[in-house]
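Dumping the structure here so I can ask a few things about it.
All protein chains but one are shown in place.
Showing chain A:
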Amino acid sequence: MSSMFLARRLVTRCFSSRPPLHVCIVGSGPAGFYTADKLLKAHEGARIDIIDRLPTPFGLVRSGVAPDHPETKIAINQFSRVAQHNRCAFYGNVKLGSDLSLSELRDLYHVVVLAYGAESDKNLGIPGESLGGIYSAREFVWWYNGHPDYSSLKPDLKSSDTAVILGQGNVALDVARILLRPTTELASTDIATHALSALEESSIRKVYLVGRRGPVQAALTAKELREILGIKNLHIRIKETDLTVTPADEEEMKNSRARKRIYELLSKAAAGTSKGDCDQRELHFVFFRQPERFLESDESKGRVSGVNLEKTILESGGSGKQIAVGTGEFEDINCSMVLKAIGYKSVPIDGLPFDHKKGIVPNVRGRVVSGDISQTEPGLYVCGWLKRGPVGIIATNLYCAEETVGSISQDIEEEEEGVVGKSEKAGRKGLVQLLENKMVKKVDFSGWEKIDAKEKQMGIERNKPREKLVTWEDLLAASSADS
């Protein structure tokens, strides 16, 4: 059983007697931390630095996962243990692209893994998209999660009782749930206080979730659906006719148990009735509709007053997929707020090959390629959403990281005298020096721990797990406070 095992261990050991392998991971979300974890295990000589543009680690686990999903955030425990590993360090408040360039980073490290995710949004490209009252779901999520870049967003929650959410994925369900859930239930979460106050005064009672395709194709997951269907005093509206399934739908369900279970949940919800209540809230699932244009308000110029939607039907798009096609029939939904939950997009940086169409860095199993696919960028890798696009759950990054680390290991083994063995790299020492020269005030993991302690302390006073610090000033001040 163990001879192979032993042999491999011995091989790994050999690496440790070589000069250390200096690795920099850019981005401290799940993709970054899983990469670090797997690299630490695979290479005993690896010295890993994780940098992040924010003073706080954990990426979307902190700023993306909904405040009422504390169990999902438990992954932070594992990430923290990785950050505290004696061969790993975290440096926040370090911005790749402005504080330092990619080429500077590649000069300092044998291996650079980019895992900085997707910090922008896809656009619909339809008329009226820049009207006031239209936000990307990402902006709204970052706002209620206290991301320092969006804590002053002030979304308009009071101009009417209706919000339209474009998209039917989990992010759409998250923002719908935050809009519709009783605020008394949100009060005990780590939601940002500015968001809680705004939601307490919100007049939104009706939320429309609009999707181009049908209930069989909705990109949401059962847990999130089950959760929103269970909200107190929430009336679920689904048109009976939208639930009719075609043979092609049947086929899709046969091939995916997830889709089948989701369809069943929606059918069950459609059949249920609830009595009217004075504070009744409504969630409408609107299937087979695509946004055509946004309507501008007559009373307040520059603000959205509704969405014009085109009805769609499904046609075969080949390989079992069905795509939505417009029918030329239109209808309006009036609303004062629109959240676009149609997907995130990664942001390119100087000197990095980038596929603008897909919004990712072109790569083969995590190896960054430039020009044609045979040309790999030595020592440069990607992981997470930057590598495969903004889809999947936290656990998807586990496998994504495994693949990228597999590529790194293979490259190291194959290039006996190559990247790692021959060249001396300055690694952490060089980074720290460079940041000092550039007067960049990095926040290390102990700085984050101070922020963490302060937030938890403030949370105790309000009966919350934590009260997030939501401005750059407060975060940086807390990180350097005397303990």
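We adopt the following convention: contacts are C-beta pairs under 8 Å (C-beta built on N, C-alpha and C of every residue); 3 or more make two chains touch, one makes a residue touch a chain; residues count from 1.
Here is the rule we go by: contacts and distances are computed from a predicted model.
Student: Of the options "Vacuolar protein-sorting-associated protein 36", "ACYPI001859 protein", "Checkpoint protein" or "Adrenodoxin-like protein 2, mitochondrial", which is the UniProt protein name for the chain that has been left out of view?
Tutor: "Adrenodoxin-like protein 2, mitochondrial"
Student: Which residue, A:L131, A:L153, A:A222 or A:V369, contacts the hidden chain when the whole complex is considered?
Tutor: A:A222
Student: Check each of A:S103, A:S256 or A:Q375 against the chain that is not shown and name the one that touches it.
Tutor: A:S256
Student: Going by the contact rule already stated, which one of A:V286, A:A324, A:C400 or A:I451 would touch the omitted chain in the full complex?
Tutor: A:C400
Student: So one chain is hidden, and I want to know which residue out of A:A75, A:I165 or A:L380 touches that hidden chain in the complete assembly.
Tutor: Of the listed residues, the one touching the omitted chain is A:A75.
Student: Given the full complex, what residues of chain A touch the hidden partner chain?
Tutor: Output for chain A: 1-2, 4-6, 9, 12, 37, 40-41, 44, 69, 71-72, 74-75, 77-78, 81-82, 85, 221-223, 226, 254-258, 261, 363, 365, 387-389, 391-396, 398-400, 402-403, 406.
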